[in-house]
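Structure in structure tokens, see below.
Entry: chain A
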Amino acid sequence: MTNSMSNTEFVTNLVENQYKVLKTEVLDQYQIAFEVKKEDVHSILSLLKTSGWIQLSYLSAVDWIKDNEFEVVYIVFNWDKAVHIQIRTRLDRESASINSVLPIYPGCKYYEREAHEFFGIKFPGNPDYEKQLILENWDDIPPLRKDFDPRQYSDKKFSHMEYKNDFVNKDGKVSKQEAREKRFSDADKLRTGGKK
Partner candidate 1 sequence: MLSTKFSPMSKEEVDRKWWEIGDFFRRNSLWMLMYCTGCCAIELPPAMTSAYDMERLGMGPMATPRQADVLLVTGYLSLKTLRRLIYTYEQMSEPKYVVGFGSCTINGGIYHDSHAVINQLNKYVPVDVFVAGCMPNTESVMNGFIDLMDLIKNKKANGWKDYHERNDWYKANQKAALGEVKIHDEFHE
Partner candidate 2 sequence: MVDMLLMILAGVGVALFGFVLQTSIAGVNRKIVGRIQKRYGPKWYQEFLDIFKLLSKRSVTHGWIFDFGVIMALGGIIGTAMFMPITSSLMAFPGYDNFFIFVYLIAVGMLGMAMSASGSGNPLASIGVMRALTTMLAYEVPFMIVVLTIIKLTGTSSLSELGILQQAGGDFNWFVIALPLGGIVAVISLMGMLGKKPFVTYIAPAEIASGPMVEYGGKQLGMLFIMHEITVFIEVSLFVHLFLGGAENILFFIIKYFAVYTALNIMSSVYGRLKIDQVVLFFYKWPLILAVTQAFIAIYLGWVI
């Protein structure tokens, strides 16, 4: 246990001594997160790669629509010093673009392509990042953005099954379902303070 604690300390020292870190979070003994500036991402990642974090586990993005920002997340892993490191950086939502990490981690090729497809973040340096990978003939905004509503899109494009109302309300009482829905909407109103 002491050994792995020193692992996270080792990482913290390694990164914080050389770069300005906006925020450090130690999630548990096997995981640590750094929030850094966009300019530092590549040099931190190459530093980590030379210190043994040779595997890029995951690369994706989060859409913080209220801050009008995208957050790009790189997760790297070292098999000898078992620590997952999250490197997070924020990009402007309107002109989201960050240089590809392809020269450092060749495995990022398809992760970046997917991030472009689902968020619209540009990755200059990755040769094929603009091609579609998962979707085909997509005709709307990138689907994982928060302002995209899949229900609306689905209603527009695909017909839904229509069920017939083949029952009658005999004694004229309010049906249980309607009552329940009313109760739910009342509860929602209470919870959100009448908004939406």
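Heads up, the rule we're going with is that contacts are C-beta pairs under 8 Å (C-beta built on N, C-alpha and C of every residue); 3 or more make two chains touch, one makes a residue touch a chain; residues count from 1.
Candidates were picked such that all candidates are chains of the complex that A comes from, given by their letters.
The structure displayed is predicted, hence computed values, not measured ones.
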{"item": "Candidate from 1 or 2 that touches chain A, complex-wide", "value": "1"}
{"item": "Interface residues, chain A side, partner candidate 1 - complex", "value": "131-132, 135-137, 139-140, 143, 148, 150-151, 153-154, 157-161"}
